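Missing here is one protein chain; the remaining ones are kept as they sit in the complex.
Chain naming follows the written order as A, B and C, and within any one chain the residues start at number 1.
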Amino acid sequence: MSALSLKPHLYDVEAIRQDFPILAREVHGRPLVYLDNAASAQKPKQVMNKITDFVTTEYSNVHRGVHFLSAAATDRYEAARGRVKTFLNAAHEDEIVWTRGGTEAINLVASSFLSPRLEPGDEIVLSVMEHHSNIVPWHFLRERQGASLRWVDVSDDGELDPEDVARAIGPNTKFVAITHMSNVLGTHTALKEIVRIAHERGIPVLADGCQASVHGKVDVRDLDVDFYVMTGHKLYGPTGIGVLYARKAHLKAMRPYQGGGEMIREVTKANVTYAEPPMRFEAGTPPIIEAVGLAAALDYLDSIGRDAAAAHENALARRAEAKLKALNGVRLIGEARDKGPIVSFETIGIHAHDLATILDREGVAVRAGHHCAQVLMERCGVVATARASFGLYNTEAEVDALVDAVQIARKVFA
Amino acid sequence: MSALSLKPHLYDVEAIRQDFPILAREVHGRPLVYLDNAASAQKPKQVMNKITDFVTTEYSNVHRGVHFLSAAATDRYEAARGRVKTFLNAAHEDEIVWTRGGTEAINLVASSFLSPRLEPGDEIVLSVMEHHSNIVPWHFLRERQGASLRWVDVSDDGELDPEDVARAIGPNTKFVAITHMSNVLGTHTALKEIVRIAHERGIPVLADGCQASVHGKVDVRDLDVDFYVMTGHKLYGPTGIGVLYARKAHLKAMRPYQGGGEMIREVTKANVTYAEPPMRFEAGTPPIIEAVGLAAALDYLDSIGRDAAAAHENALARRAEAKLKALNGVRLIGEARDKGPIVSFETIGIHAHDLATILDREGVAVRAGHHCAQVLMERCGVVATARASFGLYNTEAEVDALVDAVQIARKVFA
Amino acid sequence: MDAHLRELYQEIILDHSRHPRHFGTLTDANHRADGFNPLCGDKVSIYLKVNGEDRIEDIAFEGKGCAISVASASLMSEMLKGRKVDEAETLMGGFLELVKGGEGADLSDDDREYLEAMAGVSAFPMRVKSATLAWHAMKSALEGDGTAKTE
Partner (left out) sequence: MDAHLRELYQEIILDHSRHPRHFGTLTDANHRADGFNPLCGDKVSIYLKVNGEDRIEDIAFEGKGCAISVASASLMSEMLKGRKVDEAETLMGGFLELVKGGEGADLSDDDREYLEAMAGVSAFPMRVKSATLAWHAMKSALEGDGTAKTE
């Protein structure tokens, strides 16, 4: 037990790190400093233990079975849905649809909600800082149905003005798709205000919460958002699972997404009728083990405290920013006032890939590239950035290791 | 060590059972007799250990990263693809597309291959014994694009005559979708012959291998099939993952399925270009952990021996059939000559759900219902059947427990 | 055979499932609804003749299903025949409570005793839907506006 654990107000990061065995490993002979959390988070023992326990004692396919294991697995699986409902403060469990990830959730909305409502020339409003997963599904509707995309710019600091969303919405606007937090700039958007503006004009809003949901509480009812998207693997949970929250009325009005078992009411040679939501959108065997694992991850996150974790992560990010800025020739990309624990930067004269390679040799894992945000790269006039992103298990010492490694890179390229 | 392990030729089922901790559990005070393998298989320790090991030492997001863990995870993930390629004897790794399950794989083909090629009135040939996952995606094309479905009947024994496929194919036929093994009747179809017949007429064939791939070797090149589908959780692997095998030429000609990260080449405000297969069809973060787990499951299956396992399972199924038939008032549903380890039956005067409930109290887990095959239920003139399906860990004693439990049910309803 | 099972498949249930009361259709029904359980394929159709005083004058059902669902429909038909519509709704509430393991406190002693034959289902959560299928259909039939669902 570390001394810190005697002080209950303090965030005991050393104790937390014990939950993540991978953090104890070395890379190239150096202690691993994992700062690639925005790409994917590591998994605590609690999640892996819950998964193994489930598989070892209660696993079966769900829903259709009469037998004991099927009932037990169905209970665990549906309880996981209830867990997500609570996590997002949704009104009903059947507003929670399981998907295979954040990307599928957005595609589902594009295809089952928007596509059937769309006429050529209709417009979709989105921001230049969206992740490809919140761009390409809308490009599909442009390619296939003649929709047009209206882009909301961000300021040089990376801020998104809700009034710019208001200005982008015109008479042909049918949908707004906007991130709740940029995976490159770290910007938190004023989602509640954006939703208010869009709803005043009668336009539904999808929020990409793949990053925001990891760093602080989300209340979909308070936000009043129509669709909210999360992805399991960034939430310290398994890969292969994501979440679409959607208002009941929308789900009821949406056509099925994939066809298969579970999502039907009755199938004949001539015809097919469909189940009620959420099952209508969950064709085939769902990610049963992953749902149980994700529920354990949400339990874990809440046991740490989402606000406490976010405060810790943000403090690390602000420290990193201050130290990086103090170096000559480092430029931060994204300096919004309301910013999460994501720090993108450019090192003048060193390409992000070279930087990341040198950092890696020091044990420091950062991401380098376009971060699936080429439209934003274009806007910022860069090809690639280096990105350090913080999770609930990172430490001040790791921030310092990052900064030291950047200095080593600068020496290599001096 | 059991005495059996001294005789290397024998299939050491007791040793195998040690790999599946759940099989040692009790249900309602009785030893679990798990005969619901066609719905989903239990997972061996080897798979769970590999998953935990991967998460504990090498986990990260894949593909886009420069750092050590990202490289390690990418290697493991792509090696899993190679493992599937070998499992199916495909020619190239990039003919293997990861999906979230068998259902998604079929939807992908319906949507990205067939849909863009389809004119109203075009026909899709399928059999009456397809699973809903190989029916509903084609019903979508009927509903949305005016395709029509042509149904190939089966004989009263549950056999499918390839000549009937030939007869169903007409000048407007664009596609054949057929199971490689029925999940209700256990029938193995003469897939190679069906493919030959279809190809003679220039028609591509999708085979639903969700069941067949679990019970014996599959060689997609020998079968000469265009598309082949598997699902991870039935193969003793994780949920949340499936496989689409497709010929390279088809994949190259197919449009993207979901939009998002990884599947693009370049995204701008005005336009988007797409990556080469298989990545074109793998939008977003893929099922990384599940792929590693599935590869471990395939290793496990091959370590037992696919043919040895199938022989063992089939022997159990034939024993069950003989014993059930010997009881008065039990009717087998599905008596094809070439049949796998799936035994559907009806107990005269006892509805399948009542039977399954009573069996469950005896510890015996069977499935009761329409098995996502309502068209087949209609054809067989039943609402539901009971289904016992065998896996590589089942035993003769378990067959006898099933038969004893059926007799108890008959006493309840006497 | 264990006690739960004996309670579930008690003689009265088996009897109703083998010899369902009011099985068939009503030619002069003025309310009708179909129930369907997509998970197991069970089906039931309910026919009601409700008179001007909101009393269920006659009732019939037909369908295919397991012993639990047929017995439940048969028991229901016996209970509801001759009752007022609002009584039927109270009975349904009490029934739903019982099959989920509750007390059915709103039921009269006689009704509770009668319905208790079905209470064994509460130990079988996966079978509760079988037991409730006919009752839900009855509710739809009563709530129908008397035109769309009337024959």
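The rule is short, and it goes like this: contacts are C-beta pairs under 8 Å (C-beta built on N, C-alpha and C of every residue); 3 or more make two chains touch, one makes a residue touch a chain.
All of these numbers come straight from a predicted model, not from anything done at the bench.
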| query | What are the shown chains in contact with the chain that isn't displayed? | reply | A, B
| Of the listed residues A:I358, A:V375 or A:V399, which contacts the missing chain in the full complex? | A:I358
| Which of B:E119, B:E200, B:D222 or B:E266 touches the chain that is not shown? | B:E266
| note | Touch with the missing chain holds, among A:A72, A:A368, A:A388 or A:A401, for A:A368
| request: Since one chain isn't shown, list which residues of subunit B touch it in the complete complex. | output: 63-67, 70-71, 74, 264-266, 275
| task | Could you please point out the subunit A residues that touch the chain left off the display? | result | 28-29, 350-354, 357-358, 361, 368-370, 374, 377, 383-384, 408, 411-413
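Quick note on the criterion: only the chains that are shown with their structure count from here on.
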| remark: The chain whose C-alpha centroid lies farthest from that of subunit A is chain C
| task | Could you put a whole-Å number on the gap between the CA centroids of subunit B and subunit C? | result | 38
| message | Give me the residue numbers in subunit A that touch at least two other chains, ranges are fine. | response | 64-67, 70, 264, 266
| subunit C residues counted as touching two or more neighbouring chains | 39-40, 126-127
